[in-house]
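The other protein chains are all here in position, but one chain of the complex has been omitted.
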């Protein structure tokens, strides 16, 4: 285990005091330190939102990009430099709203990037509008009389997609969360950890989550069983935490691509074509 | 039943002779005629692609819009005029590629629009590139050595989303397809019919489908059972056709909205605010 | 009546309630007959950091933020440190010495030390009411009648119950009493308690104006600083029968708006620049299939995510180059809340009459970020839906939706109308909406039809230009210097000109509200009359000057540009004009914080 202080930034998170995202930050640091991945070999790609302010609060390479687009940036970076550990960290608006198509396709192609969604079931940074995961009935600025819009269930959807690693954590449970993140990083291919991360300002679900959560490790859950995973993902009374589903039999997109094109670390790679390649390159010109 | 010739266009479809989309066209005409929905009360919203050339080949109102965006256009039109029957008809590139996020969210909100995807498992109009539903190993211009990309399973994904009507048809089986479309139109809320519609030019799967298909009506399939539906959607040896899943207990988005805002046919609606409304409107100004 | 005005600033951390304190004060002033103009010094975070609220109020129509600060309330150290240097001679700063350490205070500025927290704690366990105490103190400096305080606090907190109202009123009155004792006002306002003025920001004004124009469909994905439009629609949806769609992204919002408009609703969507970028492809669709929509961009400082809570006029070039190839669009940039409200009826009329997308450009400074007085709201702009048929004869298989006509506008029909079937098409199409891009493409008759269709669509711009307003000339016809501006930048110019006129400087301004299309020959004539032009804009590349050059060949070389995210102050305009009169010509850039 490396020292977590290796990952300390000198930038103080601008999150509200008590925001769930602090817990997620600790868990990510702990997970990286535990796996002994050095800061310079980590790239965190985020979107826009409170959750997406993550890079900079942790000392790794960061790409703080566009709302909804953390994954395609991560996918490109990982392809260009397969030796990086590439995480996408963002909010529920980012990943389950505007950017969800990227999640679906990154999952189905099984890219070797790890998605952590800090899910507070609300648009935090834009001052508390209804998000795709806000519950039916929730009152927000955009649903002043209570939402009558069915929310998205990201986990059951991704199980339907055939995602190879589907988990849920809670930012109030840092230790378990760190373990989930470690498992996600070690997984062969795409993994998603949906992290319930309460927004104390617009949607404080701490008590709600605490009173309803339980760990899948405490029940005899078979994570290789899709149907069991689906049932767990659709529970409404209780909130299961842990790994819902995992399948390590499918090679990742990156493995498959690497086999054919043998992509390598890019810095030394930029050079003109060889004479042989030139011939191939212009063979189509005549 | 109305006469199908009511729906005849004087424009000849520009599809290749033998294209599966002809079958889908017949089925849609037959379904509308059977349900006695007059042409002027039907709006077909499409995207861009061979499949999306649909409007104009059938005499209803048509919106031949942008690649991937048939659904949001349909959603807006249905909200503005709830008395229309609104269909979105498009290709697998449109709906399972660039536009899939709209499918997911239209499904989860249960909008009262009906999506027919003419799925030929290839990008037809752009000359045969790999589509999101192209099978692993498929050779195309973009995968000249065979695809090593996992395809999307749209049906299992939409089951994961919680879509309330999920079906699959085959454009070579016009009668059954018409029945599926009729059921989709009558359904309360969002419905999707994935229509296997062979592309004779780039991906002729006629024989393949014919040899592997069977009707869900011929087995004892319980369409209210999500697990059963999921298993059927994941079959790889055989191709089940029919209604995989249906749930009529959830009011549609449009029903829920109509209850609150009482939206009506728009033409006569455009007028200034009433005095009462004016007061409300500017009450926030002081 | 002599002209009187005053500037006030409140500073604290986000979450300290400075926004609501500023609103209370703005309301108090408005209910005392003052014109107001405010600005939110926001940050892109939810709690902490440093935010402030600036008010300019007067018995004349203030349009901008005035100059400097007359009275300041500093609730924390950073508020004190950051703003102390901007306080005007004769001004005062209120703070609690227990929480704020006063450094050197400039000569001519009076420090008013008040036990804000101590008083606040009398009325609540948490010291949240310290800003209420501060408001009371400010009210005293301004000389507002004590009884106004009770009324306004009742308005603001009424819904929270009697106890809270009383606590706040008492806290405010204590602040009032103490401040009145410790300072003899150097500047005063002229109150008229019989005049109750309304104020709002352009986002709300836009939403209200749209609803009054019959807008019944609104779709959006939240984005600062356009979100208040969405909030307005959401809160009024039930009462007004508006269908509001919280879309999964901006593309869906725009496409749903087009779908709703196609089906017959007056439909609108709004966003800020980044969201608008995503909407571009679909906006081109609306122009191509001639579906009338209104789209709003409330600009913020970019590029990219940029400064989400800061202001800019950086999106004009985007509007001139929206998506691929040439198509008609209309661009309007109202200058203030009032004009915004009054523009919306016209925006929908142009959209429907000409069957084109109409873009309304606001910015954070007058949108979410700043209130101003609205006096003359025009609720009666007639509704003109253009060539909208309610019945169609039985004339064949398809309706000629894209008929070629003299004015380039074709009769329009809505789905649901018998015999009116057509295809709204994004491929190039014939008069029925059928493809010219497939079996016809390249054949001589289709090539000719394509050219006719381009001419039809683009030809609308000529017709629209006739109806568009030329820029307004403010000030004397005979001027040594002419300031050119568009949208909100006209506001500091107006105040700067008052000052310059008072000093005998001959200056006027040419202010564009309608930006495109215009009768450019007439614009050129107007500009050529000027002796010396200065372009004033809030962006790096002088985008409006670019448009003017493109359309008229007139190059405005002298420029006052700001792209700091902060709105321009009148004083900066005054300085620029004076420098120019001293022959210091060229591009000036402002980088000051307000």
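Which chain is which? They are A, B and C, in the order written, and residues in each are numbered from 1.
Here is the rule we use: contacts are C-beta pairs under 8 Å (C-beta built on N, C-alpha and C of every residue); 3 or more make two chains touch, one makes a residue touch a chain.
In this text, all values refer to a predicted model and were calculated from it rather than measured experimentally.
Asks: As a test of the contact rule: which chains in view would the missing one touch?
Replies: When the entire complex is considered, the left-out chain reaches A, B, C.
Asks: Among C:150, C:306 or C:411, which one is in touch with the chain left out?
Replies: Residue touching the chain left out of view: C:306.
Asks: Which residue among A:39, A:144 or A:251 touches the omitted chain?
Replies: Only one of A:39, A:144 or A:251 touches the chain omitted from view, namely A:39.
Asks: Considering the complete complex, identify which of B:66, B:103 or B:213 is in touch with the unshown chain.
Replies: If we include the chain that is not displayed, B:66 is the one touching it.
Asks: Of A:19, A:33, A:51 or A:73, which one is in contact with the hidden chain?
Replies: A:73
Asks: Given that one chain is not shown, which residue among C:338, C:368, C:427 or C:558 touches it?
Replies: Per the contact definition at the top, the residue touching the missing chain is C:427.
Asks: Going by the touch rule given at the top, which residues of subunit C touch the chain that is not shown?
Replies: 41-45, 48-50, 52, 78, 82, 251, 272-274, 276-278, 280-281, 284-285, 287-289, 299-310, 312, 314-315, 317-327, 425-428, 435-444, 446-448, 450-451, 454, 457-458, 539-541, 543, 546-547, 549-555, 563-566, 589, 591-594
Asks: Mind pulling the subunit A residues that touch the left-out chain?
Replies: 8-11, 14, 38-41, 43, 45, 48, 53, 55-56, 59-66, 69, 71-81, 83-84, 101-102, 104-105, 257, 260-267, 269-273, 277-278, 280-282, 284-286
Asks: Suppose we count only contacts with the excluded chain; which residues of subunit B make the list?
Replies: Residues 14, 16-17, 48, 50, 66-68, 97-98, 100, 123-127, 129-130, 132, 141-145, 149, 201 of subunit B touch the chain that is not shown.
We take it that only the chains that are shown with their structure count from here on.
Asks: Could you please state the distance in Å, as a whole number, between where the Cα atoms of subunit A are centred and where those of subunit C are centred?
Replies: Going by mean C-alpha positions, subunit A sits 37 Å from subunit C.
Asks: Give, as an integer number of Å, the spacing between the C-alpha centres of subunit B and subunit A.
Replies: Here the centre of subunit B sits 30 Å away from the centre of subunit A.
Asks: For subunit B, which residues are shared contacts with two or more other chains?
Replies: As it turns out, subunit B has residues touching two or more other chains at 101, 104-105, 257, 260.
Asks: Could you list the positions in subunit C whose residues touch two or more of the other chains?
Replies: 238, 244, 248-249
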